[in-house]
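With one protein chain held back, the other chains of the complex are shown just where they sit.
For clarity, chains are labelled A, B, C and D in written order, and residue numbers in each chain start from 1.
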Amino acid sequence: MKRIGIADTTFARYDMTHAAVNELQSLSAGFKIIRYTVPGIKDLPVACKKLFDEHACDIVMALGMPGPKPIDKQCAHEASTGLIYTQLLCNKHIIEVFVYEDEACNNKELVQLADQRTREHAQNVIDLLFHPENLTKHAGCGLREGFEDAGPVQ
Amino acid sequence: MKRIGIADTTFARYDMTHAAVNELQSLSAGFKIIRYTVPGIKDLPVACKKLFDEHACDIVMALGMPGPKPIDKQCAHEASTGLIYTQLLCNKHIIEVFVYEDEACNNKELVQLADQRTREHAQNVIDLLFHPENLTKHAGCGLREGFEDAGPVQ
Amino acid sequence: MKRIGIADTTFARYDMTHAAVNELQSLSAGFKIIRYTVPGIKDLPVACKKLFDEHACDIVMALGMPGPKPIDKQCAHEASTGLIYTQLLCNKHIIEVFVYEDEACNNKELVQLADQRTREHAQNVIDLLFHPENLTKHAGCGLREGFEDAGPVQ
Amino acid sequence: MKRIGIADTTFARYDMTHAAVNELQSLSAGFKIIRYTVPGIKDLPVACKKLFDEHACDIVMALGMPGPKPIDKQCAHEASTGLIYTQLLCNKHIIEVFVYEDEACNNKELVQLADQRTREHAQNVIDLLFHPENLTKHAGCGLREGFEDAGPVQ
Partner (left out) sequence: MKRIGIADTTFARYDMTHAAVNELQSLSAGFKIIRYTVPGIKDLPVACKKLFDEHACDIVMALGMPGPKPIDKQCAHEASTGLIYTQLLCNKHIIEVFVYEDEACNNKELVQLADQRTREHAQNVIDLLFHPENLTKHAGCGLREGFEDAGPVQ
């Protein structure tokens, strides 16, 4: 049975994991979810590494909500760099789901964005694990998780 | 027989892989193409690593189209850093073909740019694999993939 | 018995370690604290690595106070990148507690912030070591160490 | 006997090594100094690595003077990142002593700053090697190498 890790934070202002688990379970079965919560996004890389190394996960979702200040964006940059490096060390995918507070105009939109982006990336996780051909079918199609798709140019 | 990996994304708004495959096959034979699609450019480094480690590729093209926003450029920077690191881990070339949406003035130009840059880098891939002397012949010549060559200074 | 490392600096303008030790000991028992002082924040990554490799620590707090100038922020960025990398090399958590001088309006606020942030992260350390379920209980709750919590959106 | 490496550059505009050696020898004995000169600060990381791996140094001082232009600051950032990474690979301290040309108002101040910062970091080197308790005694005291100490807040 496949093992899907979910790493999330107490810093985030929305329970993205609830959305992730709900969506994953609605899309497929035959996998186990392991959750690992850390304080902030810069703690996510080693959490993901532990999910791979100590919890035998096959893929991990890294869920975070960086704040709106410049220092928050720098933290997100550092976290993302670490997440990419973790993937290379473990030869496994981490699907980063970061929602920036200033991507939304108000709280209602922020909740919708966080929920929707997490769900659409949950679909990506299922596809990477079980149906990679689904991703190839949409290559170059301008998909956008959480917002309306940009669609192909032409 | 040589194995050429192509990693592409569902985020891109043009099917760069179509252009890559078409050009590669028009230029040479005696190789097999393995395609791997991921959601976005930050997923490309580990996809390329898997193409080397799990699919025995000799070289990989990493195709992506970063969006026009500052966060998109930061993602591209993180992806590029990861792609360079992947090459060092695997001792093999990854030819990064990134097309920024704001490099073109309109959709028509964007399509032309994405198509042409991909094709010219497909030529680089063939040269690196089979005819490295072709690259040396053009060293210092100011070549530009996708745009008109800058040419040598003088 | 668990071993908690504390790496701090002579550059910092407040004895964050005093706050950390005081809080850790008020929260729990059954652990030993090992302290390692370096000149500045860029010396923290290898100090943490030594606390793991040479002092057998299970987790480390990295305490620092970057100055207000652009070069100080760059140093903090470099230090943070190194701390993330150290965690990946050692498969252990480093809780980074950085307090930026310009986060506070005056010296009194700066002292309060440094003290409070350190104490709240000491709680995170105890939770990661002994009660990870406490963190999961607060996932998505918008916690903020040192400042008032942002709270969940909705 | 301990071995202290000193890596310096031909780019620097002041003989920081002279100050380092003079100060080290005035502070302590029982160590050997090994010097390694490279063209610029981006050559320092591998020079330090060689001082550890090929010259068996226990600690290294990396001395450099970045120029005042944006590209110089980027070089310093790249060098610092490499120096942190080198320390993690070797599990040993590198004390980076960088003096930025635009930290001083005129040449006289620049010389004084380069000299003084190098000497105060030489003290740090001696403390890290022989008297780590001296550093711990000054943790949180707001020390500043080369300039007047900021001192503790309160």
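Assume contacts are C-beta pairs under 8 Å (C-beta built on N, C-alpha and C of every residue); 3 or more make two chains touch, one makes a residue touch a chain.
Just so we're clear, the structure is a prediction, and the values are computed from it rather than from any experiment.
By the touch rule given at the top, the unshown chain touches B, D in the complete complex. For the options B:Met1, B:Cys105 or B:Val153, the residue in contact with the chain missing from this view is B:Val153. Although one chain is hidden here, its contacts on chain B can still be listed: residues 73, 77, 80-81, 83-85, 87-88, 91-96, 100, 121, 124, 128, 132, 135-136, 138-145, 150-154. Interface with the hidden chain, as seen from chain D, comprises residues 8-18, 35-39, 42-43, 45-46, 49-50, 53-54, 67, 71, 74-75, 78-79, 81-82, 85-86, 89, 107, 110-111, 114.
The criterion applied here is as follows: only the chains that are shown with their structure count from here on.
Considering the contact criterion stated above, no chain is in touch with chain A and with chain B alike. Think of each touching pair as a link: the shortest run of links from chain B to chain C has 2 of them. For chain C, the chain with the farthest CA centroid is B. Bringing chain B onto chain D by least-squares fit of CA atoms involves turning it by 145°, to the nearest 5.
Comparing the contact residues of chain C and chain D by number shows a mostly separate set, under half of all numbers used being common to the two copies. Centroids of chain A and chain D (each the mean of its C-alpha atoms) stand 41 Å apart. Here the CA centre of chain A is 25 Å from the CA centre of chain C. Among the residues of chain D, none is in touch with two or more other chains. Chain contacts in this assembly form an open path, with each chain touching only its neighbours along a single line. Listed by label, the pairs of touching chains are A-B, A-C, C-D.
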